[in-house]
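The block underneath contains the structure these notes are about, expressed in structure tokens.
Note that one protein chain of the assembly has been removed; the remaining protein chains are unaltered in position.
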Amino acid sequence: MDAVLDYAFLAILFPIIGLLLNAFLGDRWRERGVAWVACLASGAALVVSLLVFAALLGRPPEARLVERTLYPWISAGALQVPFALRLDPLSVTMMLVVTGVGTIIHIYAVGYMHGDPRFQRFFVYMNLFLASMLVLVMGNNYLVLFIGWELVGLCSYLLIGFWFEDLSKAAAARKAFVVNRIGDFGFLLGLFLLFVTFGTLEFGPIFEMAEQSATVVLAGLTLPMRDVVTIITLLLFVGAVGKSAQIPLYVWLPDAMAGPTPVSALIHAATMVTAGVYMVTRSAVLYEMAPLSSGLVAWVGALTALLAATIAVGQFDIKRVLAYSTISQLGFMMAAVGLGGYTAGMFHLVTHAFFKALLFLAAGSVIHGLQHGMHASAASQGAEAFPASASPLPPPDPHDPQDMRNMGGLRERQPLTFWTYTIGALALAGLPPLAGFFSKDEILADALERNPAIWLVLTVAAFFTAFYMGRQLWLIFFGRPRTEAAAHAEESGPVMTIPLILLALGSVVAGLINFPGPHPFADFIRHHAAPFNPTVALTSTVLALIALGLAYRIYRDRLRATTDPDPLLQTARGLFVGAYNAWYVDRSYHRVFVQGFYALAAFLARPVEAGVIDGTVNGVARLVRRTAGQLRRLQTGYVRQYALAVMVGVVAIVAWFLLSA
Amino acid sequence: MGFPLLSLVTFLPLVGVLIILFLRREQEAAIRWVAFLTSALTFLVSLLLVVNFDRTEAGFQFVERAAWIPAWGIDYFVGLDGISLWLVLLTTLISAIAILSSFTAITERVKAYYLLMLLLQVAMVGVFVALDLFLFYVFWEFTLVPMFLLIGIWGGPRRVYAAVKFFLYTLVGSILMLLAILYLGLQTGSFALPDLMAQSGRWVGTAAELWLFLAFAVAFAIKVPLWPFHSWLPDAHVEAPTAGSVILAGILLKMGTYGFLRFNLPLFPQASRTMAPIVAGLAVVGILYGAVVSFAQDDVKKLVAFSSVSHLGFVMLGLFALNGIGIQGAVLQMVNHGLSTGALFLIVGILYERRHTRDMDRFGGLWALMPLYGTLTLIVVLSSLGLPGLNGFIGEFTILQGAFASEVLGWGYTALAAFGVVLAAIYLLTMFQRVFLGQSRDPANAELAHQPLRWHELAVLVPILVLIFWIGLHPNTFFGPMQRSVEAVVGFLGGSALAGW
Amino acid sequence: MMVPIPYYIILSAILFTLGAVGFLVRRNAILIFMSVELMLNAANLAFIAFARYFNRLEGQVLVFFVLTVAAAEVAIGLALIVVIFRTKHSIDVDQVSTLSG
Partner (left out) sequence: MDLPTVLFFLHALIAVGSAVAMLTSRNAVHAALWLVVNFVTIALFFLTLAAPFIAMVQITVYAGAIMVLFLFVIMLLGAERLGGEERFAFQRPLALLLAGALLVEIVYLLLSPSARALAAMPALTQEGTPQAVGQLLFSRYLFPFELTSVLLLVAMIGVLVLTKD
């Protein structure tokens, strides 16, 4: 069985083969061929991951760490970085999540992307993403991790801007990449400091050295290891903040919903965005040495969880609600790992991957259905004229299939989607016995044990979570259809609904992997797990039920037409408008940073570059030209005057000889 | 002295020159093919250098030495080490690519054009192999003339201004270098680099060392170009024909950084250490400044030109980290920049040939019209912005790591320079977005859909792309041979730099 | 008893100066040319004088070369004058100033 471990690199290789086949040969095949290649590549990676998992399980717990060097990658002077893989419970967990959810979403996307002119390209990107994400989680050193880290960012860029004809989507893609780069800037600095501190970038030696030596000599100074590690972990966390969309760099994720829905599910919910959580867990040794850093991680996570949850309440776009929900849930995970609850954080990462992917895919099914409905209804009637509304918020675009105000009553048109969506929503809200209940509960239990203030913040966030999910359920599925399109919506085909069912199943049972009591997952990844806390469980369950009930009371049959204002607008007008506008954070960023950068660029390019720098050069040239213009008058063109000048020179030179002799 | 392989690589293009001289002006196709085949053959011959290169050797290999002007101790003295090896290969490759890329772009004075290209190639290779300072200077100056003519004759509307600016600006620096070379030669009685390195004790530690360092540094800094000596570059790039820009960015700029590495560091080690914070400071300013100014451009070519300022800043930062990691990264980054920026200029050229404009506001949505072209561009853009897995990342990461570990530079340099990586993403992706994404902003773009890439346009890009991936995935192919030579340079610099930090 | 060398040199100097004066004051291109020849001859005289003094024939060889150069120069120069005359219809050097800066 151990032989499998030597071939773990195949998990990365299969998607690469898939993408190469599709990229170079895909245009000769029809959709079917492309789909088969991509899905098989992904499935093969899943099989490899499962085999690796089995192989690891077959070893005694303390021997579940295998490293395999593929080849020495960078050898420049003292900088030696191998391209090597690390197989341990943590990476295998991530591999299973990535390939498992990834394969399901691949299959779903075959249906979702059907008929798209760039079908082939989509699957090339998806396979590239899988490979990159696997590199990220399987690398045995920070630099290999960083390759994956950046490559998944690239895939995210490509897939957000997949429909690049729409400039706003292209701009969202660029925003995502640039904001991530800002995080990576900190991450890079962290890598540099890691290297000068430890002389290597490999996980194993770094963790060993960090634990063993109390001091480190840097630039001639002897510094306490603890302080250096604190700086390192803070810098690394900047990267995690970018990738996992935490305060203050979360602003890219809501815009990232511009991508196709399977992408939102896979990249922007289940896998890529959790890379930050994975990285912090991976560096647990370092973070545990640096209480300042882990405290910061916990607080940033908790505040992000709360902030994003409140924003989600004020959104009308079905995917935006889920996007803010993702940010919020990532905040939960961050808070957990910041508090040292690595098991809880990773556990929530796994369950969240299931139910959030489920929610996104189901949302995609809703959007798909609504688009069908729009086509169907467009034939029967012309553009609908909407009366102007008194709301301070802009009315919905009648052709926007993502605006929840255009939905309603879809329960009957899309029953399967409705049921799976409900399972996902309840899992997210944290109702027992669904997966979300166990994982979230473990986080809250951890928090109460270590930092009650954070527990409080997270509990409030959980309350909002249940509320906005309730709001969403009612707006989408209950009541009567508010548009013709919603009335004509159709259920999606089996290639899309079967993945939904699979994921729904996962969302129900995934909680079992770390069932309170035996805590098998905690044993597997060898981190501590908080014991089951009945008080916490009860509180959060009751709060979730209250929140769902509140949503039911507020939203039941209150929106009858698309232009009806949101009921919350009447009760808490200022707050709702604020939440709708995401508390104006994005706008302020735009004002300060983006426009500031434009102004700086314009200033440097015009007055400074043209005026000062090139101006100096051209000024010197002009001075020379002007002097020459004066001097050229000496050149009269009369040969005798030149001769006279020569004569003056001769006399002068001879005189000089005479005088110096 | 065995077979004069190095001289063969240097002067082989002259065979092409000779053949072309005997062709009539109207035989344009024949002239093109002779030029291309000669330079392609030169590239293949230069591959023999890699094959026969002894990577365990730190000193110069393939050395050839013959008296040239014995009265003044000037020799024809050439040789190759692990540093110049890659630059010579880059030169032969980029030259062949540049010639191939001109097949349809150059339609006037074809004969003169290809003659100049081949002569330029001789001079450029000469710069990288010369070990005699006087010989180096001759080759160095000789590159100016063909480039001046290439810009001045086949350039854009303001070509004469750009050509004269390029010529005069670089000449000003070279003159100072000539003075320094003469001083060194008179002091030691030899112009040979190994002799000078052996005798550097004469001036190291004196005030003369600093002045000599500065005299060389100004010449090289203008060539690099190091901020704020860069203002000739955008003009020259914008006006030059595509192949001229490719060569300018791909090779000529490397002559500056190569000069720093070959002469300034080993000959004036103490001055290098003293001046490192200043030079590295200018490099960092250049990285940020080039990136921000690049963002504000509307002309794609100008954008790429300013991006060169930024990228060369990284190379300079790596060199003046004065340690093995930084210098190896810098050498690799020279090659990377030659490939990536060269490819960007080729890409802009392909577009310009079809649309006769480079104003980004007049494009948009090109990816839908030319999918293959768009994808190739994206790969090059990603390489240029330092995406891991591609070549740019290896160079930038190693440079920044070297700078961070440097004894002479503080962490602030690295922090600021690393921010340049963020800015690179901004300006390059904005460029990509303005040209390739969204909807077409000019109906004339619709024609592009009917003009797919031609064979020679693909043929110039494919080798570059292969190398972009190769360097990114297996940089050790390139780090390996330069290792010992870089260690030797670091050895001259003294300190514990061998260890890396 | 021989005439001492300085006499010859002084004579050479006088002739040279006269040639220079001629070059400077005459406007006729042909006369300017003749003045140049006069100066060359003055120089030749100095060469021969020193050759005699040092008993070296190299001086005479040099004069031989000067003569050849002078012959070539006169041929080219007069051809130039002819060309100038054809375009300007004058050999007044003050009529020609196209090289004026």
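Order of writing sets the chain letters: A, B and C. Residues in each chain are counted from 1.
Going forward, contacts are C-beta pairs under 8 Å (C-beta built on N, C-alpha and C of every residue); 3 or more make two chains touch, one makes a residue touch a chain.
Note that the structure is predicted; figures quoted are calculated from it, not measured.
Engineer: Going by the touch rule at the top, give the shown chains the omitted chain contacts.
Structural biologist: The omitted chain makes contact with A, C across the full complex.
Engineer: Thinking of the whole complex, not just what is shown, which of A:A219, A:V542 or A:V651 touches the missing chain?
Structural biologist: A:V651
Engineer: List the subunit A residues touching the unshown chain?
Structural biologist: Looking at subunit A, the ones touching the missing chain are residues 638, 640-641, 644, 647-648, 650-651, 654-655, 657-658, 661.
Engineer: Extract the touching residues of subunit C with respect to the undisplayed chain.
Structural biologist: Here the touching residues of subunit C are 1-11, 13-15, 17-22, 24-28, 30-31, 33-35, 37-38, 41, 44-45, 48-49, 51-53, 55-58, 60-61, 63-65, 67-76, 78-83, 85, 90-92, 94.
Just so we're on the same page, only the chains that are shown with their structure count from here on.
Engineer: Could you please state the distance in Å, as a whole number, between where the Cα atoms of subunit A are centred and where those of subunit C are centred?
Structural biologist: The separation of the two C-alpha centroids amounts to 90 Å.
Engineer: Provide the C-alpha centroid distance between subunit B and subunit C, rounded to the nearest whole angstrom.
Structural biologist: Measuring from centre to centre gives 54 Å for this pair.
Engineer: Could you grab the centroid distance between subunit A and subunit B? Build each centroid from C-alpha atoms only and quote it in angstrom.
Structural biologist: Distance between chain centres, rounded to whole Å: 37 Å.
Engineer: Residues of subunit B that contact two or more other chains, please.
Structural biologist: none
Engineer: Flag every residue of subunit B that touches subunit A in the complex, lowest number first.
Structural biologist: These residues of subunit B touch subunit A: 165, 168-169, 228, 230-232, 289, 292-293, 295-297, 323-325, 327-329, 332, 365, 367-368, 382, 387-389, 393-394, 397-398, 400-402, 404-405, 407, 414-415, 418-419, 421-422, 425-426, 429-430, 433, 436-439, 474-476, 479-480, 483, 486-487, 490, 499-501.
Engineer: Across the complex, what residues on subunit A touch subunit B?
Structural biologist: Per the touch definition, subunit A meets subunit B at residues 71-79, 143, 146-147, 149-151, 154, 157, 161, 164-167, 170-171, 174, 177-178, 181-182, 184-185, 188-189, 191-193, 195-196, 219, 597, 600-602, 604-606, 608-609, 613-614, 617, 621.
Engineer: Which residues of subunit C touch subunit A in the complex?
Structural biologist: Checking each residue of subunit C against subunit A gives 20, 23-24, 27, 32, 93-94, 96-101.
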